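Taken from a larger complex, these chains appear in their original positions, while the remainder are omitted.
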Amino acid sequence: MSWSQREITLQARPRGVHLITREIVDELPELGELRVGLAHLFIRHTSASLTLNENASPDVRRDFEAWFHAAVPEDFAWTHTLEGPDDMPAHVKASLMGSALSLPIAAGRLALGTWQGVYLCEHRDRGGPRSLLVTLQGE
Amino acid sequence: MSWSQREITLQARPRGVHLITREIVDELPELGELRVGLAHLFIRHTSASLTLNENASPDVRRDFEAWFHAAVPEDFAWTHTLEGPDDMPAHVKASLMGSALSLPIAAGRLALGTWQGVYLCEHRDRGGPRSLLVTLQGE
């Protein structure tokens, strides 16, 4: 049984949904030593989020962003508006998607389905770099 | 401390929300050996999802499906439409519910609340069989 923990800084990205599977895996060489385990990805922010979804079509990611915008609109009766019209919707969207992913590890790799990829959802217009804390455990 | 991992194939189910707690537990005899631990259930698809909710009334599960249909409608300005009108809404619904559940284990059993059950949310009209990867850890 081993534990490891690593911080990954994701460069600033524009508002929208971004596929980051490859970037994450490249930062985790320890994965290869684990026969079975779990990778816990945690984003340390409240206006960006992580989810798993379709890893092939950029249209899917654009449609996510369009749906977010319709379901959690900027022109709602928000009271917390000091940080701009994109801020409060970003908080709600972040909780809808969630701030963590626990991914199974099998035979030294993330055991994702064929079509699954890790999405970084950037909900602010200019969110800046984002910090992930990754905790690996397994044997 | 022990780890185990097991794939469970869920038979094809119609679109809607299905209670699968019993089916999952029956596939996990190793649960009985764990005094304390966590069971990680992971669905390896991007148009079906897992959540916990009320385990008694079929009406609750029908109401979930009705709400999904209203909140993530098929007649939205989707651009990813090649795989049918139920496909892109299925992706969004899958991320809203999530692809994984981490459930506590206590005294050899899933330590769910009295009213909690595991839901398989099938978001496609014909999604086919679904694959779960279950990772158990504990002592």
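Order of writing sets the labels: A and B. Residues in every chain begin at 1.
Note that a contact is a pair of C-beta atoms (placed from the backbone, for glycine too) under 8 Å apart; a residue touches a chain by one contact, two chains touch by 3 or more.
What you see is a predicted model; the values in this text were computed from it and never measured.
Enquirer: Considering just this structure file, the complete complex holds how many copies of the sequence, given 2 are shown?
Expert: 3
Criterion: only the chains that are shown with their structure count from here on.
Enquirer: Averaging only over C-alpha atoms, locate the centres of chain A and chain B and give their separation in whole Å.
Expert: 20
Enquirer: For the complex, which residues does chain A have touching chain B?
Expert: The contact residues of chain A facing chain B are 1, 36-38, 51-54, 57, 59-60, 62-64, 66-67, 70-71, 96-98, 101-104, 106, 111-116, 119, 137-139.
Enquirer: Any idea which chain B residues touch chain A in the complex?
Expert: The touching residues are 1, 3-5, 40, 42-46, 71-72, 76-80, 88, 91-92, 94-96, 98-100, 102, 131, 133, 135, 137.
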